[in-house]
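Before we start, here is the structure in question, set down as structure tokens.
Left out: one protein chain. Kept in place: all the others.
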Amino acid sequence: MPGTPPTRFVFLGPEGTFAEQALNSIPAAERGSRTSARSVPEALESVRAGEADAALVPLENSIGGAIGVTLDELAEGEPLVITREVVLPVEFVLAARPGTTLPRIRGVAAHPQASNQCRGWLRAHLPDAVVVDVLSNGAAAAGAATGEYDAAICAPIGAGRHRLDVLADKIADHSDAVTRFALVSRPGPPPPPTGDDVTSLAIYIAHDRVGALLSVLMELAVRGVNMSRIESRPTGETLGRYVFFLDCAGHVADVRLGEALQGLRRVCADVRFLGSYPRHRLPGMGDRPIPAPPGLSDADYADAAAWLARLRTGDLT
Amino acid sequence: MPGTPPTRFVFLGPEGTFAEQALNSIPAAERGSRTSARSVPEALESVRAGEADAALVPLENSIGGAIGVTLDELAEGEPLVITREVVLPVEFVLAARPGTTLPRIRGVAAHPQASNQCRGWLRAHLPDAVVVDVLSNGAAAAGAATGEYDAAICAPIGAGRHRLDVLADKIADHSDAVTRFALVSRPGPPPPPTGDDVTSLAIYIAHDRVGALLSVLMELAVRGVNMSRIESRPTGETLGRYVFFLDCAGHVADVRLGEALQGLRRVCADVRFLGSYPRHRLPGMGDRPIPAPPGLSDADYADAAAWLARLRTGDLT
Amino acid sequence: MPGTPPTRFVFLGPEGTFAEQALNSIPAAERGSRTSARSVPEALESVRAGEADAALVPLENSIGGAIGVTLDELAEGEPLVITREVVLPVEFVLAARPGTTLPRIRGVAAHPQASNQCRGWLRAHLPDAVVVDVLSNGAAAAGAATGEYDAAICAPIGAGRHRLDVLADKIADHSDAVTRFALVSRPGPPPPPTGDDVTSLAIYIAHDRVGALLSVLMELAVRGVNMSRIESRPTGETLGRYVFFLDCAGHVADVRLGEALQGLRRVCADVRFLGSYPRHRLPGMGDRPIPAPPGLSDADYADAAAWLARLRTGDLT
Partner (left out) sequence: MPGTPPTRFVFLGPEGTFAEQALNSIPAAERGSRTSARSVPEALESVRAGEADAALVPLENSIGGAIGVTLDELAEGEPLVITREVVLPVEFVLAARPGTTLPRIRGVAAHPQASNQCRGWLRAHLPDAVVVDVLSNGAAAAGAATGEYDAAICAPIGAGRHRLDVLADKIADHSDAVTRFALVSRPGPPPPPTGDDVTSLAIYIAHDRVGALLSVLMELAVRGVNMSRIESRPTGETLGRYVFFLDCAGHVADVRLGEALQGLRRVCADVRFLGSYPRHRLPGMGDRPIPAPPGLSDADYADAAAWLARLRTGDLT
């Protein structure tokens, strides 16, 4: 039911990956049921089907970029909305069965994106080890646990779950890498505005010309709406036809964001609302929320609306 | 009283000028009282003071440009609104007392703007006549009537009123010159939209930089509001501080013009609404009204507003 | 000859007006010949015909706005260029024949714009005097000198020239009113850049739509060119067809202004260059010149041009 807090959670599995770790940071999820899904489409499908109330899936990674499959799944099919974001520092560890020591490691299982992010460490500490590509961080940990591989690059939670020893932690080359996850539910009233919110949209523009995208940005700029992210994805029709994913600062309940949304609705071929939710700021990361520029606060809007209403009745005082 | 049709009219005199001729084209004025004023400020002051209900004053001339004093008077003091425009073809005649013939004309009285517009004709037909500057077209006709000057360049109505013979008509070099007049009243509900209306504004921008004016034009462009006129006038403070007079296509009651007005209210230092009124189109002059571009009709606005209202309640259907 | 300093000057007369006073502030004019012209067209025509080297004519007044006839004359006919501007504080005096005292003044001669600017003073000090409109400030002084009128509102120079006593000075309601004059010559190399220059243009846009003017402002904005003035004037064809007069900060020799000018040339129906010349700043009036924003200095342009030249040869260092 709309408004009812979710109790049945699904996350992108397997167990022991960052998605599970992100889910654990949500208080309601600790009390609810938690199921892993084999893929993002499967996780979102279970929400659409009503088998789960909310799915925790990755949206983007500061190293690897957007998670295309998540964007595509949100842009198509029955509407879903993001109700919460979780930004998680990505900490990779080198984990192995108890008793293993570095010099004895010959083969390391890793998801290609993970080994890519730890290239520097591997070159320095395991120059002779062979890296074997596997399909997830969780699979890497599982493979090390069964002895198929000598060691795994995985998330801390994966090491714990598979009872592996952590031989080295924080082995990623970029120590401040993060992954951003979204908690996705069936449509319902958005969480109340906090003053530091994000609104996510998928927009389709009639033509891929600079003029069309310029129109979109002008609709935002005229209302002073900042955009913290823009991603283009092919629509699957032909090259050169894109859907754009935007993250805008503000909440659908804000007057100026509302006016901008109406503008986008009018100038775009289609706009899909993907949710308004509180921005998750890690300590020390990112800017503070930007106050409304002069003339663009809710009060300014209210003043202008009242003035227009007076004009229309002939009251020019 | 607001809504009551005006019955007491004042016009920029003296009698026998184009302003009186323009006033005669307004049906209500034929039945009401008509008084001449010595200046635009005097005409408008009598409306402000409640001595007249409406003043007919010139706004701009297709040859001479804006009538600065009218703009200044509208921009300052107690608010007034334009409720109607009258576009009048400017036809100059050469008039003289009965019995006068062209070869005998030595001195021609004319307002400088009038003689300027008839330069070609004067050079061709009265190359040796001396043109004497006088302060209005009506004064020229009056001077010819008293015999002070041999002839006058004046409006047809001026010749008739002073019982002069028309020696030559349509003597202006630009045969399609027009003057645009405004009927100005105390504030009240604007006349209803006709689908082909003009909204006049005086806007003050914080700085005279290209960026500030660009912001104003963007507020209009984003709502597809066309601008048929822009005039800058100094504010009287110092050089480089301007008030801009805009004529926009549309009516204050139109949704998109209303949104644009609110935008101007928010980004400008000040906006003074000068009225919404039907466009007066002379046969064969000017373009037809331009239909709303895709996405900018009132229906498109209503659709977008309904969509936003649904989003805010969580209804994404 | 181009480059030769002008020696024969003409100014908008009659003698004793602000234009003569402005001309006197130009050192070269003190040594050259000085002739008055009866009108702006006459003054400019004498330059076009080679009878004078330079004409000093009014461009705009901080109270009355643009001097339309000057703009029109610059926009049409053989090209002329502004080589210098003079900004002159407008100080009106009440002048009368020696021996006249305030209480005896019944009739005051004044140009309508002058009496308009001194309304407050007149109401306070000569509430019963009749103001008689005359055609110039110089004519007012002349009329007082002949005894036709008891007194005149005129420029200080007019009082001196007609041997009138100044009964009151600085009688204008706005004490900081100024008039801006232009020194106009036949085309030749512009004066060298000073770092604080103005470039004047007359531009014709294909349509009077907001989009066309927006394009013009975008050409300027993209190059960071500020606009200190924009005036619209009818083209004399029909209402709603305008020529725009722009004053831009910068010199035609500046790289970024040059690029902007090329852009205007390409997007406008026509562009007429009216000169680049040093800005005349009165002490305490107006802002200091604004330095080029980041990325828009001549050095930034040179860097970008060199980079592009390298790219085109395949040098990506």
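Should a chain be cited, it is by its letter among A, B and C, assigned in written order, with residues numbered from 1 in that chain.
One rule holds for everything that comes next: a contact is a pair of C-beta atoms (placed from the backbone, for glycine too) under 8 Å apart; a residue touches a chain by one contact, two chains touch by 3 or more.
Keep in mind it's a predicted model, so treat the numbers as computed, not measured.
Here is the thing to keep in mind: the chain we left out touches A, C in the whole complex. When the full complex is taken into account, the listed residue touching the unshown chain is A:L214, out of A:L214, A:A269 or A:A309. Considering the whole complex, the residue from A:V178, A:L274 or A:L316 that touches the absent chain is A:V178. Of the options A:T146, A:T194 or A:S228, the residue whose C-beta touches the omitted chain is A:S228. Think of the hidden chain as still there; on subunit A it touches residues 60-66, 68-69, 87, 112, 116, 133, 135, 174, 176-178, 180, 208-211, 213-214, 217-218, 220-221, 225-234, 236-240, 242, 285-286. Residues of subunit C that touch the chain left out of view are 2, 79, 81, 187-190, 218-219, 221-222, 252-253, 258-259, 261-263, 265-267, 273, 295-296, 300-301, 303-305, 307-308, 311-317.
Methods note: only the chains that are shown with their structure count from here on.
If touching chains are joined by edges, the resulting network of the protein chains shown is an open path.
With centres taken as mean Cα positions, subunit C sits 26 Å from subunit B.
Distance from the subunit A centre to the subunit C centre is 59 Å, each centre being the mean of its Cα atoms.
Mean C-alpha positions place subunit A and subunit B at a centre distance of 57 Å. The set of subunit B residues that touch two or more partner chains comprises 218, 221.
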